[in-house]
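Selected chains only, in their assembly positions.
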């Protein structure tokens, strides 16, 4: 479980003063991202993988496959599972132990964005109907947490899926083939800092900020997943503003992923 | 998602249980249902049946959860083992953990926590019968129970979800509709300011559909708010 940091009153005050001048501590604009890079095929033992770095935030996502028996009511559909490991490697504030509410929320929000976009057709995962189907496991693993792990994990997850190979040979069921991935859902996260929402909050802004909104968009700006986290209330017009920012940023990131 | 071949709305716009697109299921509120608690309420909503109870403010322990300048909310959402058709196995559950977290964060946005430094307020939400939309029913019941306990809040929280079936946006999916639902948009609304303290969504909504679902929720929240105020007035003989 993540430790409970003392409420950083001074930090909040500082961030509010910056916000009043329409500034951020690291000089970025409200909707501006930190430096971002995506690499795929970086994990030797995974069937698909990606490394995402956003500023000093670094994550790996690995795709592994297992064979399972399908559910009786969906005999020709495979499975999808998303796991988030926030190991204490990635930050002073992360404590060892069973999954924290934070990591459970991250896993579920990343999972919903992928799942609800329909980018994986679970029927493509059928091996023998009623007997054997593939389960896709998306393992998100943090190396360095300087804020906005949600977006880093979501981006690494969709990039790793695009990079993944169904390991038929290892399981003696035919040749290896690329995992079919039909779409590129993208998550954008916004946090209220100093009274206004900003995109891609770093850890300092997370500590001194209020509520967070996660938006996952697919093609044609269709919404696939939303999540509001943390304490705070927001208005309809605030939401409309970040939805516009999300539409623009998701399109940019989609291009990056699709070009890998 | 997308079992488009099952027709859930007829040509006249009537839903399987006879409701129109914007209609809510029947809702029944009861205050003070847990005699030993500091506050409590139950909400029956369709065949959902949820009980919430409040204990506190009390000393926060263990110490490490204490906050110098405010109270902490300790919120638990849980499904009773007999609340679902297949028995619901007690124990750790990722879905319940997530719902507890976002419910807590919604309530923290309205409770005047600064009034009770170093203390803890326990919010217990138990789903006794589950239909569809239990997280909304639970959040609504919890806000009523907090009112019953006399905990000061800036506003009640009204929670309701709209969704999509057969590519049509409708309000407050029932269980049958939920099975074929193509999207779900639960919100937690402050009826006096119109602000949101809770928001989730999954599925697929075009920008226009999204706006439609949003508006259904806003209207439904006002309707439910009236019932909530009535239930409180019935017990305390005044307006909340």
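Order of writing sets the chain letters: A and B. Residues in each chain are counted from 1.
Keep in mind that, in the parts below, a residue touches a chain if its C-beta (ideal position, glycine included) is under 8 Å from a C-beta of that chain, and two chains touch if they have at least 3 such contacts.
Note that the structure is a prediction, hence the values are computed from the model and not measured.
Undergrad: Only one copy per chain type is displayed here, so what's the full stoichiometry of the complex in this file, written with the chain labels?
TA: Across the whole complex, the chain formula reads A x3, B x3.
Following the convention adopted for this analysis, only the chains that are shown with their structure count from here on.
Undergrad: Can you give the whole-Å distance between the Cα centres of chain A and chain B?
TA: One centre to the other, that is 26 Å.
Undergrad: Please give the residue numbers of chain B that touch chain A in the complex, ascending.
TA: Contact set of chain B toward chain A: 1-2, 64-65, 67-69, 94-95, 97-98, 100-102, 105, 108-110, 185, 190, 193-207, 210, 214.
Undergrad: Across the complex, what residues on chain A touch chain B?
TA: It comes out as residues 4, 6-7, 99, 101, 104-105, 107-108, 112, 115-118, 211, 213, 218, 220-236, 239.
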